[in-house]
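Written out below as structure tokens is the structure these notes cover.
Missing here is one protein chain; the remaining ones are kept as they sit in the complex.
Going in written order, the chains are labelled A and B, and every chain counts its residues from 1.
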Amino acid sequence: MSEPILRAEGLTRRFGDFTAVDRLDLAIEPGTLFAFLGGNGSGKSTTIRMLIGLLTPTEGRIELDGIDVLREPRRVRDRIGYMGQKVSLYQGLTLRENVEFYAGLYGLEGGRLAERWGEVRERMALAEAENERVEDLPAGIRQRSGLALATLHGPRLLFLDEPTAGVDVDSRGLFWERIQEEAERGVTVFVTTHFLEETDYCDRVAFIDAGRLVVDTTPEELRARYSEGYRIAATPPPERAAATLAALERAGFAVVERGPALALRRATLDHAALAALAEAAAMGAELHVEPASMNGIFTRLILENASAREAA
Amino acid sequence: MSARRLLTLLRREVRATLRDPFTVAVLILVPLVALLSFSFVLSTEVEDLSLGVLDASGSYESRRIVAELEADGSFVPRPYATRAELEAALVSGEISAAIVFPPDFQRALLARAPGQPPPEVQLLYDGAETVLAGNAEGFLQGLINAAGAELVGPEAARGGVVVEMRALFNETLDGTPFMVAGTFGFVLSFLTTLITAVAIVNEKIGGTFDQLQLTPATNLEIFLGKLLPLGGMFAFDVVLMMFASGFVLGVWPRGNALFFVAVSSFYVMTSLALGLFFSATSATAAEAVQKTVFASIPLVQLSGFAFPIRNMPMAIQWLTEVLPATHYIRISRAIYLRGAGPLDLLPELGALTVFAVLLVGGSLRSLARRP
Partner (left out) sequence: MSAARQSGAGRAGDPRPRRISNVLALAWREAGLMRHDPTFLAVVFAQPIMMLLLLGFALSNEPANVPLAVLDRSATAASRRLVEEVVATGYFLPPRPVSGYAEGRKLLEGGDAVAFLVIPDDFARDALGGAARVQVLLDGADPLSAARVGGILRSVAAQFDPSGRAVAARREDAPRPARGAFDLRKRFWFNPTLADRDFFLAGIAGMLLTNLCLSVTALGLVAERENGTFEQTLSLPTRPLEIVIGKILPYIGVSYLVLGIATFGSGLLFGIWPAGSWLALLVLTLPFVCASLAIGVLVSALARTSAQAVFITVFFILPSMILSGVLLPYQLMPDGAREVGAILPLRWYQIGLRRIVSRGGGLEEVWLPFLALCAIFAALLLLIRWRLKPRLA
């Protein structure tokens, strides 16, 4: 367990009577791909704006890479990269000119810039779009450009605020691959999103509702704790039906429906479960595995939070 | 404060602006159009004014007078037969002034017994058009008296005290240089504030503002990076307008041109800061514009640009001293029309400096304040 690179303690923000963020605590280790979820009005955007220093918290501490953000906001700027909901590219300039502009502000120029940009451009597949005016760029390229700009100066922390909003489903997957690459290279990535399925790309998931942190754990843990687990539809060949059923039950699968097609449930798919499924497949069964829907999980979480608030 | 970062910011701003044809057009055309249209509005002249004539005497003398009025070019006489028709013409706006000769005009004029009053000539003016009527009155009176002196001889026409009048700086009392100097004030107050407000609001909406704040660039650098290019462009406008008014209108500053450009550029910073204020509190460009326009209307009107401050009630005159535009327009007119130099204008320059410090300081603070 290494020292957290992002630490928030008791983070609170009030607007008059309304509490947007309520005593939030976070500790994120370096290299984590951290998903921060919440609906509209949950306090998600307020939180990220406080973390990067665009908004002053009413109470609480924030520490990024060992630096107290409230006391020395400017010191962190070199170490963080940000991509907002509206990708901030300047109209009237080409992508290359935008890159030169932002890089210049970070002191990245000349040969070093050429090298660095060469790398990033390659990774993000932006070579063709480099000399286009930003107004002419399609949405997918624009998103990748935003990510490129955010990582250009080699920050240790990346903050991405709903980076895939407005991107079509196919491009989203590709985009997440880029994000995961960053995390693999040791960058800590803090992502907000409201696409629930995207949590599966991440190492950790936190969920905020009505200003409070409701859960902060791994996606698997989330599924294990809050869902009915995986749903498996198995259609074994009639002559092996009984044997298949027995094998699966032995491995801990709960049977929901019996018949020519079996409906089974299991909280997690561990080694034993996977072995059992392999066996069933080898016996000729048709298998269909579905992970628990995140939707259902979050609905439960929201309901739980609401009743917890009422009780308080 | 890093010169390198500032340069980066400046380069981007200038590049993006120069590539936007609309902005370039606005920056060049608007000051020129304003200059050319405003310079013509103030006039003490009268030309081709419809003058209704009700001549009950039908005498040679009365006709001669009317002929002289027509010959002068200021008035276009139109005869009417009855008083009622004359009055109707005034109401409908067909005529702007009228002259009425009594039936016994000739006799009263030429065969006047000593002690008898001279003939009464009525002059009616369309008071609905105040400036026109005011100008017309001056001209008409002068022309008629001159015509009268010719008819009855200078002896009989003499009376009162004769005034020898001369105007310093502007013999013909031509309104053009006055308005040209004032137009600088108008453009540099209104246009600059408006453009700045819109530019900054657009940046805020675009999200680039947030991104900028997260870079190592300091607030001062961001501020200057936005304002210096704008200031530069407006300074260019000052020079452009100066040459335009010189070559097209024949109006050059009587004083030092470099001094004028320097002071104007300084004033531009003040207007820019004001624009920043308006944009800081607006969420959309439309809102920023409405605020700017709403505030600018009284600002411009009270600054002495078109209507003299001296004519205003004393309480309002004190109020106008609080507007930076007032002081700039005074300076502008002093340099253009009176040839004043820096020493003559110390109090005004001082006032302008105070405003600049307050506004620029205030807007820096508003920029620095994190919400």
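The definition used in the following text is that contacts are C-beta pairs under 8 Å (C-beta built on N, C-alpha and C of every residue); 3 or more make two chains touch, one makes a residue touch a chain.
Predicted, not measured: the structure shown is a model, and the values here were computed from it.
Engineer: Of the chains that are displayed, which are in contact with the missing one across the whole complex?
Structural biologist: Computed over the complete complex, the missing chain touches B.
Engineer: Kindly state which of the options B:P77, B:P119 or B:G275 is in contact with the chain not pictured.
Structural biologist: The single option touching the absent chain is B:P119.
Engineer: Pick out which of B:I28, B:M312 or B:L349 touches the chain that's been left out of the picture.
Structural biologist: With B:I28, B:M312 or B:L349 as choices, the missing chain is touched by B:M312.
Engineer: In the full complex, which bits of chain B touch the chain not displayed? Write them out.
Structural biologist: 22, 26, 30, 33-34, 37-38, 40-47, 49, 90-93, 96, 109, 115-135, 137-138, 141, 144-145, 148-149, 151-152, 156-171, 173-175, 178, 194, 198, 202, 284-287, 289-291, 293-294, 297-298, 301-302, 306-308, 310-314, 316-317, 333-334, 337-338, 344
Assume only the chains that are shown with their structure count from here on.
Engineer: Roughly how far is chain A from chain B, going centre to centre by Cα mean, in whole Å?
Structural biologist: 61
Engineer: Please give the residue numbers of chain A that touch chain B in the complex, ascending.
Structural biologist: 52-56, 74, 77-78, 80, 82, 84-93, 97, 101-102, 104-107
Engineer: For a test of understanding, state which residues of chain B touch chain A in their complex under the given definition.
Structural biologist: Contacts found on chain B: 4-5, 7-9, 11-12, 15-17, 19-20, 206-208, 210-218, 370-371.
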